[in-house]
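Below is the structure I would like to discuss, written out as structure tokens.
Right, subunit A next:
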Amino acid sequence: MSVAEKRPLAEASHVMAALQRIWQGARLNWATTTGAVIVLVAIGAAIFAPLIAPYDPIEIAIENKLLPPSAEFWLGTDHGGRDILSRVIWGARASLTVSLLAVVIGVTGGVLIGLFAAYHSGSWVEQIVMRAIDAIASIPLLIWAIAIIGIVGVDSVGIGPFTFTNVHKLLILIGLLYMPTLARITHAVAQVEMTSDYVKARRVQGAGNLAIMFGDVLPNCLSPLIVQATLLVAIGIVVEASVSFVGLGVQPPTPSWGSMLADARNYVFSGEWWLPVFPGAAISLTVIGFNLLGDGLRDVLDPRRSTGRLLT
Partner candidate 1 sequence: MLRMLLNRLAFSILALLFVGLLLFVLTRGVPGSPARVALGLEATDTQIAQFEKDHGLDRPVVEQYIRWLGQLVLHGDFGRSFVTGRSMNALLTETLPITLELVLFAFAFAVAVALPIGVLSAVYEGTWIDHAARIFAVIGVSVPGFWLGLMLIRFPAVEFGWFPPGGFVPLSDGLVAHLQSIALPAFALGVYYIAILSRMTRSGLVETLGSEYVRTARALGLPRGRVLWYALKNALVPVVSVGAMSFGYMFGWALIVEYLFNIPGMSNALLTAVGQRDYFTMQAVVYVFTIVFIVSNLAADLLNRQLNPKLASAQP
Partner candidate 2 sequence: MTALLLDVRDLRVSFPMANGMTEAVRGVSFSVAPGEAIGIVGESGSGKSVSALAVMRLVAQPGRITGGEILFEGRDLAALDEKAMRTVRGRHISMVFQDPLSSLNPAFTIGQQLVDTVRAHRPAATREAARDRAVEVLELVGITEAGRRLTSYPHEFSGGMRQRVMIALAIACEPKLLIADEPTTALDVTIQAQVVALLWQLREKLGLSVLFISHNLDLVAEICDRVYVMHTGNVVEHGDVEDIFLRPQHSYTRMLQNCIPRIEGVEPWSAAARSSTGEVAP
């Protein structure tokens, strides 16, 4: 059937076409390229932290306490004599683990909820799901995160054979809190697609609802979702750092950018400037990277700008 054959962007080559557009767009735009490079460096640091980091990030060496940057310790040392550079590199691991996995959870859940609501388009089920999502989204993410970590506590929790450290709890929580946004986007795009001619044509062909949802509608939601997911990684990094800063996130001695800044706060009067500057610069640079990449991807993938920048 010709209509189905011509259905826009729903082919298997859709993903390839998207990648191609990303590649062409990126070459044209220095901002996006800069973003991509920063992101790759940060991810590389997180993956290869044990190989790159010059020192152990956890072991205390009190004799090296609070040394300024030098040839030996490029970014100086903290109050425990630990190398700041090594801790910044390891901090990337905590930061990106939380922010990337939270987005994976958020996208998975958000897509399922959004498609579910769109599938029940027009019925009371859709109304209830979307209204509940609006209500949850009516509390700022950070307040939810702090309140819930406060309720659950920062200690590790064992459920069956699994042990959930606070990092696990945090990333699951942030992922859950991302779901409303991503569900809204999916729902909005899916609703439009559901009424399009090619979906009607697919129905005439006898395609099942699930096949249509995941085979035809979902691929069309990908572009805005990729853009939003990239921007959400940036937000996740700041949220993780903030929550760790107030002591409810990554727990010591695991190095994280937020808790390094919390330590640095104690030395704000005594002049060890390298304590707050480098972890903060690491956060800012990484977030700039994801934001540049996200904005660039939006220009290429979602020129109609259905994905606004999520507020936090």
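Selection rule, in plain terms: all candidates are chains of the complex that A comes from, given by their letters.
By definition in this document, contacts are C-beta pairs under 8 Å (C-beta built on N, C-alpha and C of every residue); 3 or more make two chains touch, one makes a residue touch a chain; residues count from 1.
Bear in mind that the values here come from a model prediction, so they are computed numbers and not experimental data.
Colleague: Which candidate, 1 or 2, sits against subunit A in this complex?
Modeller: By the stated definition of touch, the match is candidate 1.
Colleague: Given the complex with candidate 1, which residues does subunit A contribute to the contact?
Modeller: The contact residues of subunit A facing candidate 1 are 31, 131-132, 134-136, 138-144, 146-153, 234, 238, 241-242, 245-246, 248, 261, 264-265, 268-269, 273, 276-277, 280, 283-284, 287-288, 291-292, 295, 309, 311-312.
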